[in-house]
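All protein chains but one are shown in place.
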Amino acid sequence: MTPFDIRGTKRRQIKDRIFSGFVWALTFSCLIVVFIILFYLFEKGIGSINWALFTKGPKPVGEFGGGIANAIVGSLIVVVVAAIIAIPLGISVGIYQADNRGKRIAERIAVAVDVLQGIPSIVIGIVIYVWIVKPFGGFSAISGSIALAIMMLPPVIKSTEETLLLIPHTLKEAALGLGASYYHTVRKILIPTGMGGILGGCIIGVARIAGEVAPLLFTAFGNPAMVFSIFKPVDTIPKVIFAYASSPYEDWQRIAWGGSLILVVFIIILNTIIKLFENKWKVQF
Amino acid sequence: MEHLQAEMDALRNEMLEMYNLVLSQVERAQTALIDTNLSVIKEIGSNEKLVNAKELQIDSRCETILALFTPVAVDLRFVLSALKININLERIGDIADNIARTMSHTKPGFDQELLEKVNAKGAFTMLLEMYKSLLQAFEKEDTLLARDILIRDEAIDSITEEAITITEEYTRSKPDSIGQIVPLISIMKMLERIGDHLKNIAEEIIFYAEARVLKHSSPK
Partner (left out) sequence: MEGTILRTENLQISFGDNKVVKGINMEIAEKKVTAFMGPSGCGKTTILRAINRLHELTPEAKVEGKIFMHNEDVYEMEAMTLRRRVGMVFQRPNPFPTMSIAENVISGFILNGIKLKTQEKNEIIEDALKKVALWDEVKDYLKKKGTSLSGGQQQRLCLARAVAMKPEVILLDEPTSALDPLSTAKIEDLLYELKGNYTLVIVTHNMQQAARISDMTAFFYLGDLLEYDDTKKVFTNPKNEKTQNYITGRFG
């Protein structure tokens, strides 16, 4: 009679190998897909990467050498302003949530955040159109930023909250035990300690909104000219990709590929920064 | 462990004080007996109180160390041996006091010739030398010296054994000295007991320093 501990070992080992192989195969296929997309994008877009792409605005049909400079500037304006709105607000809500865990109001806020995260981006765009664009009588970069800020809030709030919850409460006690006020404790201890996670959340938020088109359709709208004001409508990279890609003109399609490549490279850079941040800002408790 | 070390050092110092207090008492007892110096007897009496007080102090110190520090290994052995050495030293002090009392009841003292015959002086000298060696053995944790004392005790025993016969002979030849027999024999027996206590102390020093128990066995 074989002893209990080695009975059925052979079968278990085989099962184990099949399972590992299965997991590996699926992972591999996911990665393959990603690489294929990136490769294709690179191949199609690299040809369009030239100085003109970055420095020139759109040229009328038939003329070569147009660029998306106006969209690049527009994207920057819209994203930066959205970040300026969403980050302080999101961090504050995150701090509140972490502090008031378990209370009724915090639970309600958590539900609201989840709902917000689930709202389709175009719906947000329409709502902002009704609340801001119509009353103020025109499309503008800032209304686009407001829509994007709303979309950026959930990731910022959630990562702030989660990061702060990970901080052992003995650190808070140590700070209060030294006579610190709540404000000083948050500013000088909790936020610096959680900076890695908080910033990570912000960058995730930015990466998310950088590629959005739908909410901007009714807010920032679009603008072939180069604008530096937040009160005017602006073009953004995803929007021009959409516009050029759906046109029948080959030149414009070429520009769309170039823009897509730029956008994807930008997102890859952001994600790499997140990874680097995680390691550099890793704080040991 | 500074706190424990401070207490152990204090205990060691108190032990040394006890050793020295009792040593002076034995020296005074010698003066009282050999030189028949009776004024010393009062000194012995008043110092006996100091000896008793020191004994209590050492007991209390040992109790503190055991209760508060739960010492182990060499520290534990030191405290245990200190408790026993303390008792033995106190008994030696008691004996010195008894010698003094016996002397004060034996007026006008003992015949010098008798004292010489029983070699009382020799006995005392040996005891004092043993005592001083013991003190050195304690201070230096010298177990060889301590073992030596175990052997030297035998010499004391033989002196005191012979003292009975010698005293009987003497009083046969000098019948008025008959009143001296009992007190003298009793004092010689006390000297033997001092030797025994010194032997006990030596055994405790060896226990502390070497963790070997030599009680109830022949000297090695």
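A and B are the chain letters, set down in written order, and residue numbers restart from 1 in every chain.
We take it that a contact is a pair of C-beta atoms (placed from the backbone, for glycine too) under 8 Å apart; a residue touches a chain by one contact, two chains touch by 3 or more.
Quick caveat, the model's predicted, so the values are computed rather than measured.
When the full complex is examined, the chain removed from view is found to touch A, B. Of the listed positions A:170, A:246 or A:272, the one in contact with the omitted chain in the full complex is A:170. Touching the missing chain, out of A:130, A:178, A:225 or A:276, is residue A:178. Against the chain not shown here, chain A presents residues 168-181, 184-185, 188-189, 192-193, 195, 283-285.
Where chain B meets the omitted chain, the residues involved are 1-4, 63-64, 67-70.
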